[in-house]
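As you look at this complex, bear in mind that one protein chain is not there, while each of the others sits in place.
Our next item is chain A:
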Amino acid sequence: MEPKRYGITILGSLLLFFCMAATCYGIVLFSSLSRTLEVTASFKQGQVLKAGVDKITVTWGLNQSLAAGTDSAYKTIKVKLCYSPVSQVDRAWRKTVDNLAKDKTCQFKIVSRPYDKWNQTFEWKVERDVPSGTYFIRAYAYNSDDIEVAYGQTTDAKKTTNLFDVQAITGRHASLDIASVCFSAFAVLSLLGFFIAEKRRAKLSEQK
């Protein structure tokens, strides 16, 4: 790249970086959120759900025993599928971190709905890209600035009770396996074919 273009690229990336840095201004900590939502789901403790096949019904709503007006700021609810501590062991890419911007606990979105005072339900089929593991469900309440203000989850604070398992698809297909065997056989056989043919040709030319 000529120096001018190179310089402009550097300036551009720096500008982009500063813009992105500006949006990080509001850091939300999970520990600052209040657990005001009640979230329940239709699975049984320890049930194994098959990805791409099984469905669960999730119900969420405000905890009715709280004072009125607690939910004045809530605009949207996002329900997410989250890893339990068991599935986070030795896997730093699923780590729980207090700073919600960096938190990797809940990586799959189940549904996003505008907030409603009354309980809402959603039937969710476990997606085919969900890995095998042990999960719980959490719902975050967002305000009009799209910042988390409250949450609720199907498990306790330590995330040890009422968990369910997902059995992922293998990703394997019979057609892939067959294609794999065919190409492998082709590779080996064509190699042997060439080798034998050349040896034979060499022998023939020697005999001549």
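Here are some notes:
Methods note: contacts are C-beta pairs under 8 Å (C-beta built on N, C-alpha and C of every residue); 3 or more make two chains touch, one makes a residue touch a chain; residues count from 1.
Criterion: contacts and distances are computed from a predicted model.
Not every chain of the complex appears here, and the one that does not is recorded in UniProt as "Major facilitator superfamily (MFS) profile domain-containing protein", selected from "Centromere protein I", "Major facilitator superfamily (MFS) profile domain-containing protein", "V-type proton ATPase subunit G" or "Ras-related GTP-binding protein". Here one chain is not drawn; of A:Lys55, A:His173 or A:Arg200, the residue touching it is A:His173.
Residues 13-14, 17, 89-93, 128-129, 131-133, 168-173, 176-177, 179-181, 183-184, 186-188, 190-191, 194-195, 202 are the ones on chain A that touch the missing chain.
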